[in-house]
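This part shows chain A:
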Amino acid sequence: MTIEEGAKFVAAAYAIILAVLMLYYVLSARRVNTLKRDVQLLEQEVQRRQIGAGGAGGE
Partner candidate 1 sequence: MKQLVSAPVLFVGAGIFLVTGLLLAFLYAPIDASTMGYSQKIFFYHAPIAETALVAFGVAFVAAILYLRSQDPRWDRLGVVSVRLGLVFSLLVMATGMIWGKAAWGTWWDWEPRLTTFLLVCFLYVAYFVLRSVVEEEQRRATFAAVFSIIAFIDVPITFFATRFLPAGMHPTVITMGGTGMPGSMFVSFFISMIGMTLLLVALIRRDLAVEELKDRVADLKNSIGG
Partner candidate 2 sequence: MAILRKDLIRELRTREMIISMILFVLLAMVIFHYAFSVKEDADLTYFTGGMLWVTFIFAMLLGLNRSFAQEKDERCLDGLLLCPVDRVTIFLAKTAGNLVFLLIIQVVAVPVFTLFFVSRSYVGDLVPFLIVMLLADVGICALGTLLATISMNTRSRDLLLPIIFLPLIVPVLIAATGATTLIFAEGAGFGDLLARVLFLLGFDAVFLVAAYGTYDFAIGE
């Protein structure tokens, strides 16, 4: 097998590794952002309700 032929396989292998890792990184980064936003929204909602109910309700 020549270097050129081998290079194709090597390139394919590294491309897959890079693609999967990048994809995973991006997806999990997006998850973090969405969840952070959700938490913020929910916390606001909880606060709003607590004010509305005069501090009633635990946790």
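Quick note on selection: all candidates are chains of the complex that A comes from, given by their letters.
One rule holds for everything that comes next: a residue touches a chain if its C-beta (ideal position, glycine included) is under 8 Å from a C-beta of that chain, and two chains touch if they have at least 3 such contacts; residues count from 1.
Here the structure is a predicted model, which means the values were calculated and not measured.
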Given options 1 or 2, the chain of this complex that touches chain A: 1
Candidate 1 partner contacts - residues on chain A that touch it in the complex: 1-3, 5-7, 9-10, 12-14, 16-17, 20-21, 24-25, 28-29, 31-32, 35-36, 38-39, 42-43, 45-46, 49, 57, 59
